[in-house]
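What you see is the complex with one protein chain gone and the rest in place.
Chains: A and B, in written order; residue numbering restarts at 1 for each.
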Amino acid sequence: MTPSPATATATPRPPRTRRGRGPRRDLWGWFFVAPHLIVFALFVLLPVAFAVVLAFLDYRPMRVTWVGLDNFERVFRDELFGRALRNTTVFTAVVVTFWLGKALLIAYLIDPLAKGWQTFFKSAFYLPGVTSSIIISLIWLWIFNPSFGLLNAFIALFGLEPVSWLGSTRTALPSLMAMQIIMGGGSSIVLLSAAMSRIPRDLYEVAILDGASRGRVFGQVVVPLIQPTLLYLVVTGTINTFQVFESVYVMTQGGPQFATTTVVYRIYTTAFQRFDLGYASAQAIVLFAITMVLAAIQFRWLGRDVEY
Amino acid sequence: MWRRLTRGRLFDPDHPMPPGPFGSFLGLGILVALAVAISVPMYWMVVTAITPTGMTAKFPPDLFPADPTLRNLQEIVQRRHFWNWVANSTFMAVVLTLATLVLGSMAGYAFAKIPFKGSRPLFWLHIVAMMLPFEVILVPLFILVSRMGLVDTHAGLVVPLLASPFAVFLMKQFIQTLPTELMDSARIDGANEFQIYTLVVLPLIRAGLAFLGIITFVNTWNVFVWPLVVTRSAEMRTLQVGLALVREEVPLFYALHMAGAVIAAAPVILVFFAFQRYFLRGVTVGAVKG
Partner (left out) sequence: MRKLLLVVLMVLVAVGFVVPSTAFAQSSEPEITLTWWINPWRIRPPGFPADESPTGEEFPAYISEQFMELHPNVTVEYEVVPNAGFDEKVTTAIFAGSPPDVLRWWNPTWVYDGVLEPIDDYLTDEDRADFIDYTLEAGYVDGNHYMWPWNNSNNGMGSTLMLNVEAFEEAGIPLPDPMAGWTIDEFMDVARQFKDAGMYAITLAASDNHNMLAWLHRFGARTMNEEATEFTLNSPEGVRALQLMIEMINIEEIAPRGAEGLGVYDAIDNLHQERAAMGYGGIYEIGRIDRYVKEGRLENPLEVVLAPFPHDPTVGPVAFQTSGGFVVFRQTDDYKRDMAMEFARFVTNPENIALLEDLLYITARKSANAQLTFERVQAYTDVQRQVEVYTNAIDYGVAYFGPPTFDWGIVNDFFVSAMQAAFSGDMSAQQALDEFVRQANAAAFGR
């Protein structure tokens, strides 16, 4: 019985034998996870736990005081934090949507090409990403320079007046967003392209025989079968973009007039310029809670188990 | 007629749904436009690196410098301790890439295909750990590492970054898409889990491993804050930290900054081209069908 594309998950499987479950299985599971888990527990979980505890303290080099929920109260009263939250939300929503959409589009367009051309385009889109983000920020700082930057030189060709891209409250955040959308996504394209190329050809053929249009094929065949990859990209993309920091640090330092202040940038100034680690941790936990909710939603939406 | 012209040369002959002439035009047009947009900054980076000093603040900028020079690159390479920086960065990148591949794929296999007790909450712990920004973990992590006596050591550079929740997540997603039948039939044949892992799973996720390897290598190569904080001596610095010092010696001296950037990017590009075969081509899974 040939499965139809929309129900590719419905291939009947032999019932699990008793050999598939049990304490022996559990042991193997823990064996495989153990090496990673030891390092993870020591160098990730432990500092994270410490950071969480910090949120309830006023932590100074010579003196530590318990302050309970005071830091969290401050977070909710902090208008600058609220501003940062709004900026970051807008930034993430726009950037993740467009950058992932762009990656999907490019992967889809690359898919039918011959191997050589595929390699060419994938390299072209991936290679810029190997440069450190600090350098990319410096390059774009030059591109956006109001006096001698490339962008203003370009628009001058059309007779337009030079714009202060990073200096104007209206264009600063959109400029950073545009930079992220254009430069990002190289590895996503590679990942999506690999996932797409793994789709069994017969599924396409069945859909074509059924008379499906290109759009339907995309929606019913391609997308469901790259779902695990999509989920990974959406979740990690959201988490990473929500933590945007380096471009702000290098290019705008949160300005102009706090238009580009992001949550992690606030946390950085709180922790390393004000030395207020407890408050910074509280801010981070609020950030974390929000990210958690978003991730949960995304998992529900894209996380249904899929197999061929 | 269009098919005959382009099939085999431009398009994959076996692809079930190649686009028609209009679609091809539009599609290629979009691809080229986007590729140019992303390449322009890189082009400028390379061009500036070989531009003689004094000409970099020209407006409008030259498309190609009148007399290109390698002096900027030379200056960087001749910096004292430059090769220490490269060695330290290489050490970090290689060790962390190998470790991440091994630890990540093992853990990812467990989460994906071995439904062991406690795997769900443990996996969620990983997702959760990704959500706290590094800035907040920096001080606790440093206090821990310094109590362990690892400040200014190679181990200190590497050890805190060994466990990557992203790697585990990625591996899990990859391995998840493999048909469970493969593993079940191997089990019926009497193989134990470790043999399944090495002989069945790993070969099938070669593309995924290559991908994870390359992005781990790139990320580790470019990391800045942790090596800055954990090292104390000039010999232990990594390339990114060293280049930051070079940039600050000569602010606004774009040619030298970009020369440093080109030198930093070069090894990674080499690694990419060495391994791109494995992960750009993709791997088809079709072992068990019908």
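Everything below uses one rule, namely that a residue touches a chain if its C-beta (ideal position, glycine included) is under 8 Å from a C-beta of that chain, and two chains touch if they have at least 3 such contacts.
It should be emphasised that the depicted structure is a prediction, and the values quoted were computed from it without experimental measurement.
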For this session: Taking the full complex into account, find the residue in A:Gly185, A:Pro228 or A:Gly254 that is in contact with the omitted chain.
Result: A:Gly254
For this session: Can you list, in ascending order, the chain A residues touching the missing chain?
Result: 59-63, 134, 146-147, 162, 164-169, 253-258, 261, 269, 271-275, 277
For this session: Please give every residue of chain B in contact with the chain that is not shown.
Result: 52-54, 57, 79-80, 135, 138-139, 142-143, 146, 151, 224-225, 228-229, 232-234, 241, 244-245, 247-253
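In this section, only the chains that are shown with their structure count from here on.
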Problem set entry | Intercentroid distance (Cα basis), chain B paired with chain A, Å | 15
Problem set entry | Contacting residues of chain A [partner chain B, same complex] | 13-14, 19-21, 25-33, 35-37, 39-40, 42-48, 50-51, 54, 102, 105-106, 109-115, 117-119, 121-136, 138-140, 142-143, 147-148, 150, 153, 156, 182-183, 186-187, 190-191, 193-194, 197-198, 200-202, 204-205, 208, 214, 217, 228-229, 231-232, 235-236, 239, 243, 245, 264, 267-268, 271-272, 277, 280-281, 284-285, 287-288, 291-292, 295, 305-308
Problem set entry | Touching residues (chain side chain B, partner chain A) in the complex | 8-19, 27-28, 30-31, 34-35, 37-42, 44-45, 57-61, 102-104, 106-107, 109-111, 114-117, 119, 122, 125-133, 135-141, 143-144, 159-163, 165-166, 168-170, 173-174, 176-177, 179-181, 184, 187, 192-193, 197, 207-208, 211, 215, 218, 221-222, 224, 240, 244, 254, 257-258, 261, 264-265, 268-269, 272, 276, 279-286, 289
